[in-house]
Each structure stands twice: as structure tokens, then as C-alpha cells.
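A selection of the complex's chains, in situ.
As written, the chain order gives the labels A and B, with residue 1 at the start of each chain.
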Amino acid sequence: MIICRVIGHVWATKKEERLEGLKLMVVQEECGPGKKTYVAADAVGAGIGERVLVVSGSTARGVFKQGDVPADMAIVGIIDDLETEKNRQADSGGEVRPHGHSG
Amino acid sequence: MIICRVIGHVWATKKEERLEGLKLMVVQEECGPGKKTYVAADAVGAGIGERVLVVSGSTARGVFKQGDVPADMAIVGIIDDLETEKNRQADSGGEVRPHGHSG
């Protein structure tokens, strides 16, 4: 999975019929040099600004009950907390907080 | 999915027979540093200049009724509007407009 931030919505009236009813979100990679932007179908009710887990390829397609939706990226989790070694040592009050630490 | 702009057509007389009848479009990534160019089979009647949603891999192959077309990228939607946090705050009359806002 990649870690993304939900940054927007996409509207497409003319689309493959099996995409009907899916919520298509604009997500941006949080990590890595590229910070690429993608469109992912939402499976968990994610909102703008939330950090999410995004899967790709045939795995994304399998997330939806129908099984044959033409979507190759899906949001499968909303990140509550992300704890890394780096955070623990150097960053105690930033946006990426240790689990259970309220700030 | 990736967000692309349709920028052209490809003609190939000599090709795998199962590609026969597919409309092959040249698409260019809109987001990210690379802005790579690809060829995608069109499933929704997209035209030059339109912004579209493009899927890859086995998902693209599954878009076409035949099921076994040797195409690994497909246009599955034409983007009407793309609303992002960034647009809403900083960009009120640009090309990327909030949904339902006529400029």
C-alpha cells in the first residue's frame, strides 16, 4: 500500500457504467520524492484531508463486491496513527504522532 | 487511476488481431513530475483535449467485452470537474474549477 492524503473529488458523467456509484477521490502520495496524484475509489468513507492507505492493481479491483469494477486504485483504510523510528526520536509534537499520544 | 489529457491518435496497421477495432489514443499524465505519455484504448468516446481517467494492467483488459484484448491501459471516464483543496483556496478562475462553478 502507499500512504496518501485525500485532496479532492472527481466528477465524471461519462464513464464506464460499472464505475457508477463509486466515490472517486483525488489522492496524493505522502512519501517519496514524486508525491504523485492519483484517483482512487473509496471503500471506507474517507474525507478530504485524511491520510489513507491505498492499494493498486487487481487488489483494488477485488475490494468492491461486484468484483469487476474498472478501478485500479482503492482506499482501504484511514490512518489513525503512523509511528516510525524517526518520529519517536526527533519529532514529539508534529503532525505524525506516536500512537496514543495526544499531542 | 491516473489523470491524463488526451493529446492524439495512434495508427497501427500491423497489430495483434485482437486490437482490431479499438480506438487507440495518446494520453499524457497531468499530475506528477514525469508527465509521461502512454497509449490507451478508449472505452468512453473521449476526444482530443479532454481530461480522462486511465486504468492500467489487468483492470484495463477487463474493460472490454472480449475480455482478452492485449491492451494494458484504458480510458474509463471523462473528467467533468476535479475539485481539490488547493483549487478551492487559491484558484478560483483557472482551468481546474470547482464543481458547478462556471467560471
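Remarks
The criterion applied here is as follows: a contact is a pair of C-beta atoms (placed from the backbone, for glycine too) under 8 Å apart; a residue touches a chain by one contact, two chains touch by 3 or more.
For clarity, every value in this text was computed on a predicted model and none was experimentally measured.
This structure file defines a homomeric complex of 5 copies, of which 2 are shown in place.
By our rule, only the chains that are shown with their structure count from here on.
Subunit A and subunit B have centres, each the mean of its CA atoms, that are 21 Å apart.
Here subunit A touches subunit B in the complex through residues 7-16, 19, 24, 26, 34-40, 48-49, 57-58, 60-61, 68, 70-73, going by the rule given at the top. For subunit B in complex with subunit A, the touching residues are 1-3, 31-34, 43-45, 53, 55-60, 62-63, 74, 76-87, 99.
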